[in-house]
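Below: one structure in structure tokens.
The complex appears here without one of its protein chains, the remainder shown in place.
Right after this comes subunit A.
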Amino acid sequence: MVHLTVNGRVVSVPEGSMVAAALMVAEVGAFRHSVQGDVRAPLCGMGICFECRVTINGQAHCLSCQTVCEDGMEVVTT
């Protein structure tokens, strides 16, 4: 298992899992909020739509659907 934090909470997922999958397992309601404040979550799952973008280890706008979970990773939703 790989252990990462999502909004400060520890989440454990099987090795090789994508960050987007980990966030859904952690049941975060929103990956991001839209311009007018609506909650959004992944649509395309393949790096096209940018709805899954989150901050990973301090770097903003990372596509969680194309990033593999790593031990100690810090993920923050916006």
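The criterion applied here is as follows: a residue touches a chain if its C-beta (ideal position, glycine included) is under 8 Å from a C-beta of that chain, and two chains touch if they have at least 3 such contacts; residues count from 1.
Here is the rule we use: contacts and distances are computed from a predicted model.
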Per UniProt, the name of the complex member that is left out, chosen from "Xanthine dehydrogenase family protein subunit M", "Oxidoreductase", "ABC transporter permease" or "(2Fe-2S)-binding protein": "Oxidoreductase"
Options A:V6, A:A21, A:V54 or A:M73, residue touching the unrepresented chain: A:A21
Residues belonging to subunit A that touch the chain removed from view: 13-18, 20-22, 24-25, 29-31, 34-36, 38-51, 53, 61, 65-69
